[in-house]
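With one protein chain held back, the other chains of the complex are shown just where they sit.
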Amino acid sequence: MALMSASKTDSPPAAANLPREGGARPRRTTGRSSGSRPRTSRWVEASMVLPALVVFVGLLVVPVGYAVYYSFTDYNGFPTQTPEIVGFDNYVRIFESADVRGSMVVTAIVAVAGSMVVNAAALGLALLLWRTTRFTAFARVVMFYPHVLSLIVVGFLWSAILGPQGAVNSVLENLGRSPLPFLSDETWALATLILVIAWAQFGVQLLIYLAGLQAVPAELLEASRMDGANRWQTFRHVTWPALAPSVTVALITSMISLLKTYDVVVSLTGGGPAGSTKTFAYQILAVEFPKRQVGLASAEAVVLILVAAFLAFGVLALRRRHDQGAQA
Amino acid sequence: MLVNLTDNLTKDFWNDLVKPFEDETGIDVKIEGPTGTNVGETFSSQLAAGTAPDVVQSIFPDDQIAPEVLDLSEESWVEDTPMVDTYAIDGKRLVAGVGSQAQSLVYYNKTAFEKAGIKATPQTWDEFNATLGQLADAGYTPLQTAGQWQTGLQLQQLWHPTLNTEQPEWQSAVADEKLTLGDAFEPMFEHYATWLGDGYIKKTDVGLDPTTADANFMEGKVGMYPLGSWLVASLDNAGELPFEVGVFSPPVDDGMAYPGPQGATMASPYMVYAGSEHSDEALQLVEYLVTDEAAIESQLTADGVFRAGAAVEQSPVATEIQAVIDEAPALVAVGEGAGDIRLPVVGLNDKFTEIVQSLYTGTSPEDAAKALDDWAEQNG
Partner (left out) sequence: MSALQALTGRRSSTGERRTPFWYATVTALCVVMLVPMYLLVVNAFKDQRDIISRPFSLSPGQFTLEHLAAAWNNPDFDIAFGYAVTIALVICVNLVSIGVCAPAAYVIARSPRPVFGAALLFFISGMFIPTQVILVPVIFVLRAIGLMSTFPGLVLFMASATVPFTIFVFTGFIRMLPSSLDEAAAIDGAGPYRTLWTIILPLMKPILATVFILNTLSVWNDFASPQLILGPGSGLYTVTTGVYASVGEYSADYTQVFPTLLLAVLPILVIFVLTQRWVMSGMAAGAVKG
């Protein structure tokens, strides 16, 4: 569900398109203008917030706190062991260990290249499927369906198709060609991983762009066509500027979600060959934790949280700048 | 009980194995397979989660696991179990097994050898290289390898007799900093890289899963297939093969005595979780598994395990393996080592496989050896 979380950071309060009551501006005004109604007791209010707060703090905030604490210890995770403080050793190891550095590079490549591929595919298809007809509605469903399959299944399916004895290579063999090392060469495997993720995930991005295209002013399109602009000029000068904010946000949000790539690595490549597809999340969950390196795994988790937060704030800042620009 | 599930050891096998014990004692035994990539990692995760099983099979203790499992030294039945003292840490017997598995074996296709005009199995690396060439000329896949955990393991298995002749107890030598891992394995990396370069090993093998590699060998397309003694169970179950299978001990350097020391591991090792709420029952179960004759016999035949004095009918291949074991000048620990002869790092096999796989994609033997040393340094 990468893209769901991606979307979370797309910030303006929900449902801007809902019918606005009595012309009142949304946001706080409606909430704050209620001075006249009877006040709800603070205890009742607290009792309504408390359950959510407990669940949220207990299982998201406290674990982050644990991660920060353990990242400064040599804990191996066993209840019988007492963690010992080791200062910044684990953080030093992240940058000194070739394995961890390698997984950082892989993750960066997956996040950057993956979001490029996802967004290029989504944008291209959105332009192709812009108009709504029965046929395009069908095509949209076809483009979107892999998203409802879990990535673990997607990975196994593609490994059965692209493996050394998989469907594609057996056809090549029948044709007398030599097999292609989709999953057995380091570079190929990484490219395969990225393309498989893109295949499975670009559907949501496609929906974002389709919605974004609705914001392109029809009159402008019409006008530019009347002026004799060709398709590319129309795209460059009319469609693209209207779509640009969605592009920025979609790029960065898909990048955040790709930072967490784990499931598909497990089922498609198992991190191999030669560790060439081990992502950061894979390193944490499938390498360090089972090897009882809880301290190191926690330090890695902290680093990833910081990177994700940095990107997320980046989105918010971009978004705010855009909103202000739009108002000005 | 957490057990290893493999092609040989299915869940049905385990349920059948403990059935008589359940009937006799009324203790209900629940079989769990690993949810991680292997038993070792699953057990570590379970220890961290506080949900460790009462009994764990197939892994060995190390310094961190040792305090988490029961010391079996007081149990009288442990005395006569195979290799129990080889695996003791600081004199504590933490693990008991059923028998031993030979780790350094090369299975070969006798028909292929005949067709290729090979008279005798190779005893030195030069002869081995020549054999590979002859097999390739005769149209066979000279050497079958596979991906996943098997890549690194096969290379270690081939190199073990040579390495142990040159440096007995090499794991301790590494621990004492008299030898580096890279130096220990670089010559073998060179052999391997040459074979890859000459096409004796298919580059696509690195993406092959071990079951398919077994199947390739049994189809008769392959000349030689290095693996441990557990393959014999698959061979025996496969029924009539289109060729005759032979076994020999891997070659050694010129001037070394052949055969070299044979790698051996305790087979089907069991440990009891120290935090178990049912430790008495767990101990009874382990006692049953490693001493009951019927239980021993079914484990021996299921996974190519050997145990001195066990009266099990052996197939011809198993008899050849027995001969290889008997001829070996010594049985030695493999991989990270066992008991007190151990490497100063844990997690060697996974990293080792990764490094051997990098040879497939063009890493030079020197760089591979260096990567191994770097890893040992960063994780030691």
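Of note:
Order of writing sets the chain letters: A and B. Residues in each chain are counted from 1.
The criterion applied here is as follows: contacts are C-beta pairs under 8 Å (C-beta built on N, C-alpha and C of every residue); 3 or more make two chains touch, one makes a residue touch a chain.
Note that the coordinates shown come from a computational prediction; the quantities given were computed from them, not determined experimentally.
Taking the complete complex into account, A:301 is the one of A:190, A:251 or A:301 that touches the chain left out. Here one chain is not drawn; of A:72, A:182 or A:289, the residue touching it is A:289.
Interface note for the absent chain: among B:212, B:276, B:315 or B:349, the touching residue is B:212. Residue positions on subunit B in contact with the hidden chain: 2, 5-6, 11-12, 30, 32-35, 42, 45-46, 48-51, 53, 208-209, 211-212, 215, in rising order.
Convention: only the chains that are shown with their structure count from here on.
Those residues of subunit B that touch subunit A in the complex are listed here as 36-37, 40-42, 44-45, 47-48, 50, 64, 67-68, 147-148, 203-208, 212, 275, 346-347, 350-351, 354-355, 357-358, 360-361, 363, 371, 374-375, 378-379. Only residues 76-80, 93, 96-99, 163-165, 179, 181-187, 270, 272-276, 286-287, 289-292, 294 of subunit A touch subunit B when the two sit together in their complex.
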